[in-house]
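Missing here is one protein chain; the remaining ones are kept as they sit in the complex.
Right after this comes subunit A.
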Amino acid sequence: FDVAVIRMNDPNSKVNTLSVRMQNEIIEVFNEVLANDAVQSAVLISSKPGCFIAGADINMIQACNTSEEVTKLSQEGQKMFERIEKSPKPIVAAINGSCLGGGLEFAIACQYRVATKSKKTVLGTPEVMLGLLPGAGGTQRLPKMVGIPGAFDMMLTGRNIKADKAKKMGLVHQLVDPLGPGLKSPEERTIEYLEEVAIQCARGIVHKKILLTKKKGMMQKVQDYVMGIAFVRQQIYKNVNGKVMKMSKGLYPAPLKIIESVKAGLEQGPDSGYLAEAQNFGKLAMTSESNALIGLYHGQVACKKNRFGVPERPVKNLAILGAGLMGAGIAQVTVDKGIHTVLKDTTVEGLSRGQQQVYKGLNDKIKKKAITSFERDSTLSSLTGQLDYSGFEKADMVIEAVFEDINIKHRVIKEVEAVIPPHCIFATNTSALPIKDIAAASMRPEKVIGMHYFSPVDKMQLLEIITTDKTSKDTTASAVAVGLKQGKVIIVVGDGPGFYTTRCLAPMLAEAVRVLQEGVNPKKLDALTTGFGFPVGAATLADEVGIDVAAHVAEDLGKAFGSRFGGGNVDVLKTMVERGFKGRKSGKGCYVYTPGLKSKDVNPDIDDLLEKFKLTPNPSVSSDSDVQYRLVSRFVNEAVMCLQEGILNGPVEGDIGAVFGLGFPPCLGGPFRFVDTFGADKLVAKMRRYEEVYGNHFTPCQLLLDHAKDSNKRFHK
């Protein structure tokens, strides 16, 4: 019994998290290891397949009321890991599955790390994505372990690192291959094997066969020397700081605090470093940004569940109509999920383009080493490209992604219903046409549902599912199940013009057009919106969506909602379309796009166009800040109105939809979180001021007024 094996397994959860209870148990076990003379070393391993430690318990942090409490939590963690680090008996962390956040900090406090090469094995410090920092020694240990640039990269991006990469970076010492079938299940045996190898390592360390201080290579020596120069380090801090400011516009405090903590440790010694880490951790935990990001995290988890239950029959054969960007994009995220996918178009050219898009998507994954060329080929074997309806009698679901025209959609639904089996679901991918209007042509409206994907489908996480009064629960359950398989974050909303996402976006775009008409140029408009936290500026967004689409939507929704959706003149957009300025796809929109060039210039030809539609700005509502709030308040008001009208199921889905589908500033956590944090009364006050100038475009909806009246009313508890 020279090697003690510590197996972690939280009986109440699918994953292990570092909770107070677990920490206490670890300390207890660790004391035993130290006290037992027969034990010379220890192995730390999780019995859960696919998870080492997924991170610290977020609830533990959220339960704290003051930053001092959180700082204390951090310091307790630091102390525990310091004891592990200084343990006279070597401890080997055997990692299979996610080793994130506090889990990673635990692992790097151990003397040695062995990890499986399983696809599920990922290491990382995702705290920054929750507006926090690695608060249990991470900011202090990582720079020493993987170098200053590597550590910044890990902590500032929060990205997951696969086992191979972790080995190269020096984050783990040894890798173990996952095993296939044997005398036990592959998962079980792989963990056992990992444990066996880790035990060998532990013995090797005790018997000095494995040395913990590696001989440094030439490169390492040079790197260490360079990093030893204070001036070089200062340059790095400056550089990283600059990058962070550029990316975050200073709206996210966590990255800056991470840099600060690392710097404190490196420049003023470990005592200051650990103290800075703990204090900064405490401060960050109390910020609204962290609160917003944690809210989004919980929301995302909630939107990855199917609240409609298990569908009666799983979708095994899916047919997609239209091989355009959308259709092919949907095929791309479906075909590698074990669903046989038919991609149908009307022309060979259209179909080939779509097939190439799917191929390219998979091929790019090979370049990133996410899959092998063999996996690409076998995945593509599940994709059938065709021009006719053959095989549709086997389809469990059809998703149409044809041109946004009600007449074409009606023709298609009739054609399809003539060939599909009775159980088959007909999903329509539209961004604005009401589903009930499309379903009007259907013989079985209970099987009709809207599935609004966002472009590019393989990158955008959101799927907005739209149900009509007639859509059956099983149809919805099935659509959600397919979306979840496709890896989407899903909101299910009620039917109506523009559903939820497009409806929120439309007034904001109308306002953006007005802002342009008032003489703000597109670059400035973009700067104002990104400065508020939108990842993409309003003018760029319009170009990306397509000016023609924007014009179409503005006109349609304008008709549906009346003057409230006014603001900018729709003719601005229409004239742009007439002149061929359809946005990025046509090479010109608000900007001019030159292939191969990343930078873009304002389209010089829209100057005279805007001149023609020029409006005189009212100085009382035209400061930079006012312009920002004019854009945002219309978005937020519309979102709240969607909740008021029952289009939205709840504020959580509203926030997730806005952030993941439309790029609402994540640091604000979504429109509903924003109202809670900013204060409904303050928002209403601003809107009233704008209302005086612009009229009903800024009239706050009833629900927002209710919240403004009663400050106890909150969308999120």
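Just so it is clear, a contact is a pair of C-beta atoms (placed from the backbone, for glycine too) under 8 Å apart; a residue touches a chain by one contact, two chains touch by 3 or more; residues count from 1.
Following the convention adopted for this analysis, contacts and distances are computed from a predicted model.
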- prompt: Which protein name, taken from UniProt, belongs to the chain you can't see among "Myotubularin", "AP-3 complex subunit delta", "PAT complex subunit Asterix" or "Trifunctional enzyme subunit beta, mitochondrial"?
  reply: "Trifunctional enzyme subunit beta, mitochondrial"
- request: Could you tell me which of A:Ser47, A:Ser67, A:Ser87 or A:Gln174 touches the chain that is not displayed?
  value: A:Gln174
Field: Contacting the left-out chain in the complete assembly, out of A:Thr372, A:Thr594 or A:Ser620
entry: A:Thr372
Statement: Of A:Gly182, A:Gly562 or A:Gly580, the residue that touches the missing chain is A:Gly182
Message: If the hidden chain were put back, which residues of subunit A would touch it?
response: 174, 176-186, 189, 193, 197, 200, 372, 374
